[in-house]
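Beneath this line is the structure, given in structure tokens, with notes to follow.
One protein chain is absent from this view; the other protein chains keep their places.
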Amino acid sequence: MEKIEVQTEVKTENTREAFDPRLVAFVCNWCTYAGADLAGTSRLQYAPNVRIIKLPCTGRIDPLLVLKAFEGGADAVLISGCHPGDCHYTSGNYHARRRWSVFGKLLAFAGIGGHRLYFSWVSAAEGQKFADLINSITKEVLAAGPFDPINPARRRI
Amino acid sequence: MNIYRPAAMRLLDAREEAPDVRTFRLEFLDGAARSEFFSRYRVGQFGLYGVPGAGESTFCVASPPTRQEYIECTFRKNGRVTQALQDREVGQMITFRGPYGNCFPMDSWRGKNILFVAGGIALPPVRSVIWNVLDRRSEFGGVTIVYGARTVADLVYKHELEQWAARPDVDLVLTVDPGGETPEWKGQVAFVPNLLKALPAATNSVAVVCGPPIMIKLSLPALRGLGFSTADIYTTLENRMKCGVGKCGRCNVGPMYVCKDGPVFTAEQLETLPQGDL
Amino acid sequence: MSIVDAIRADAAGLLQTGRAKLVLGYRSRRGQRVPILLTDAAGADQLVYDAECRQNLAAYLRKPEVRQHFPVGVVAAPPVMRSLVMLSAESQIAADAVTVLAVSENEYHGALDLAATVQLLREKYANLAPNEELLRKVREVAAMSEEERAAFWTEQFSKCTRCYACRAACPGCYCQWCVAKRNVPQWISTADLAHGTFAWNITRAFHHAGRCTLCGACEAACPQGLPLMLLNACVAECVEKEFGHKTGYDLAEKPLIGSWRPDDDDGFVR
Partner (left out) sequence: MKLLRADRLADLAAALAAQGYRVIAPIRQGRIVRLAEWRPGAAIETSGISANSVKDFLFPRSEIIDRYSLNGGDFVQQEVSPEAIKTVVLAVRPCDAESVSVLDTVFNWDSNDVFYNARREACTVVSLACVRADEHCFCTSVGGSPESAEGADAVLRVAGGGDKFIFEPLTPKGHALAEAAGGVLAEGVAAADPVAEIPRRFDVKTVTEWLNKNFDSPLWQEFAAACLGCGACAYACPSCHCFDMQDESTRKESVRYRNWDTCGLALFTLHTSGHNPRSTQTARWRQRVMHKLSYIPQRFNLTACMGCGRCSRLCPNGLGISETCEKIAQLCKANHEGRAR
């Protein structure tokens, strides 16, 4: 946990004028991480704004991790795992899907909208998809602007 | 003055005592803080050791006031703060507040025999008394130490146990709980309270008892059986603490604040405090 | 026989026959309705019931001091009945640990076991009238711009003192180790800082997905007047719409977040 806080910590407060989005991606070990790895070994270029955090399975990703990421300064969070039916642990991604379906709507209701929280399936073979995904999310977040600095989810000690 | 502001200490040495149990040797970074501490420190008092970002934790000061170059504490890694403390490396800094609480009335023990009874990780508070007594050996009568732990590995201060065992003016009884012995173990295999029953009857003696609640509970009747009066049996209480200075209310037991009126209590005082579920 | 008389008679009966060692009901105190824990049939005439009885008595079933008196009788309106069914479905209480004194504003249904309670809920209370006022407010917040919503909740959460009255009042909050108690790491900051109160209130609402029966006890208990039911209603609406899940109508119900179906909504996945 300590590592996550460190990686996502605000170094300088972004402004709308000079905005370099910070995207935190919680990915599963078996599909999306391998997909991201493939994107790298295939020399695919994608936005350098993403910090990838590998977990065993999307089923492990607790909403509190996402809140911590927002707390620490993430402008957007991506959760990505295996396609339905491909989960290394049979059903972790199905559990995750249901969880994020509810949590995303609750978060939106509380003022953290759709362009802050993303969910996707990226398999180990989909290096291109991963690169495209990161590029498009970065573009969207760039358009949306920094995660509102007065948003209550952001840590201010 | 901000009473919640600790002093900065540097970690001089960290010794592994038992699994997850370490002894820290610390020095004050500020000379004034050091003299202030040693002008007030009496044996039995405690301090709050902390790491900024993790918080503070309460342990006794395990070194005696007769040694003023450093202070020592011994603690087990168990929660957030103790983890952060043990993650500190020699040369790095930690915070310290203290000394807090009351002390053992050692001056009133002059000329008396002293029996120390300790269990497991509770040797540190007793250790500061033991060294204080040994550093002023001529002022006291016989010294007996009964120390037990669950297993041989759980005994702390092994190096000092050897020193005490070698001294002709100290009777040391070491024991481990049944099942905790190793093939090389030469000490006793028994529970501490059971060993106490075999000791000679008390005359002109005081006892200092420190250990897990169950050990204290069973040791008190054994000591009474040896002839100790409840006023001559001393123990140190532990409660969760935050402020250490009688404000935060956490260590409240009956009308007492353990941080101010304790941690040292006689068995006689304990009898007047609420028993059972505090 | 009036509703209240019937409840009193049944409560006394349960205690006398030993079908219950404790009855959880409501009494009147200084104009308020507050819980009463009866162990003696002689006290049954203190019981009252009306629409002002807002505490969800199922919350007491996690208390060790109450659990030692199982089996118990519980005076329960439909949302409380649903909470009891939920607790049984989530293995927090044995099916025979409670007898339900099933009541609604204008009818008393007798002392029922949980199976009969489910039957009753399905037959008579399958479609509880939605709270129009609450739904209107949910729409109002949902219609705000994102900035307005963030500002709205920032202001609301700023009142939170983290007394956890909402948690105490809720039967769904049965975790012995609430995440708000955990400090390695400190998941939820305990200081009066926006991110801590945000994390607490959002996490509380989320953890009740599929557990909340919209009984309103949390909001009624909040000393600072936070509109907690808005969050609960948002979640409840989502779970019903997306997963067809209605809490507390099935003793074999699987916890919503702990289960899944292959055809769950996929629309939000990239």
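Here the chain labels run A, B and C in written order, and each chain numbers its own residues starting at 1.
One rule holds for everything that comes next: a contact is a pair of C-beta atoms (placed from the backbone, for glycine too) under 8 Å apart; a residue touches a chain by one contact, two chains touch by 3 or more.
Source: prediction; values computed, not measured.
Visitor: If the full complex is used, which shown chains touch the chain that is missing here?
Guide: The omitted chain makes contact with A, B, C across the full complex.
Visitor: Touching the absent chain in the whole complex: find that residue among C:Tyr60, C:Tyr125 or C:Trp260.
Guide: C:Tyr60
Visitor: Looking at C:Val23, C:Leu47, C:Ala199 or C:Ala221, which makes contact with the chain not pictured?
Guide: Considering the complete complex, C:Ala221 is the one touching the chain left out.
Visitor: Of B:Ala54, B:Cys103, B:Leu172 or B:Met215, which one is in contact with the hidden chain?
Guide: B:Ala54
Visitor: In terms of residues, what is the contact footprint of the unshown chain on chain C?
Guide: Residues of chain C in contact with the hidden chain: 27, 29-32, 34-37, 54-55, 59-60, 63-65, 159, 161-165, 167-169, 181, 186, 189-193, 217, 220-221, 223-225.
Visitor: What is the set of chain B residues that contact the non-displayed chain in the whole complex?
Guide: For chain B, the residues touching the absent chain are 1-6, 8, 52-56, 78-79, 82, 88-89, 91-93, 95, 213, 238-240, 242-243, 245-250, 252, 254-255, 260, 274-278.
Visitor: With the missing chain put back, which residues of chain A would touch it? List them for me.
Guide: Interface with the chain not displayed, on the chain A side: 5-6, 9-10, 155, 157.
By our rule, only the chains that are shown with their structure count from here on.
Visitor: Measuring from the mean of all protein Cα atoms shown, which chain centre lies nearest?
Guide: Here the chain at the core of the arrangement is C.
Visitor: Take the average of all CA coordinates in chain B, do the same for chain C, and state the distance between these two points in whole angstrom.
Guide: Centre separation, chain B to chain C: 48 Å.
Visitor: Out of chain C, which residues touch more than one other chain, so two or more?
Guide: Residues 185.
Visitor: Which chain B residues sit where two or more other chains touch them?
Guide: none
Visitor: Give the list of chain C residues in touch with chain A in this complex.
Guide: 141-142, 146-147, 149-154, 157, 179, 185, 187-189, 193-195, 197-199, 202-203, 205-206, 209, 230-231, 234-235, 238-239, 242-243, 256-262, 264-266, 268-270
Visitor: Which residues of chain B touch chain C in their complex?
Guide: Result: residues 79-80, 83 of chain B touch chain C.
Visitor: How about chain A: which of its residues touch chain C in the complex?
Guide: 1-2, 5, 63-64, 67-68, 71, 84-85, 91, 94-95, 97-113, 118-121, 133, 148, 150-157
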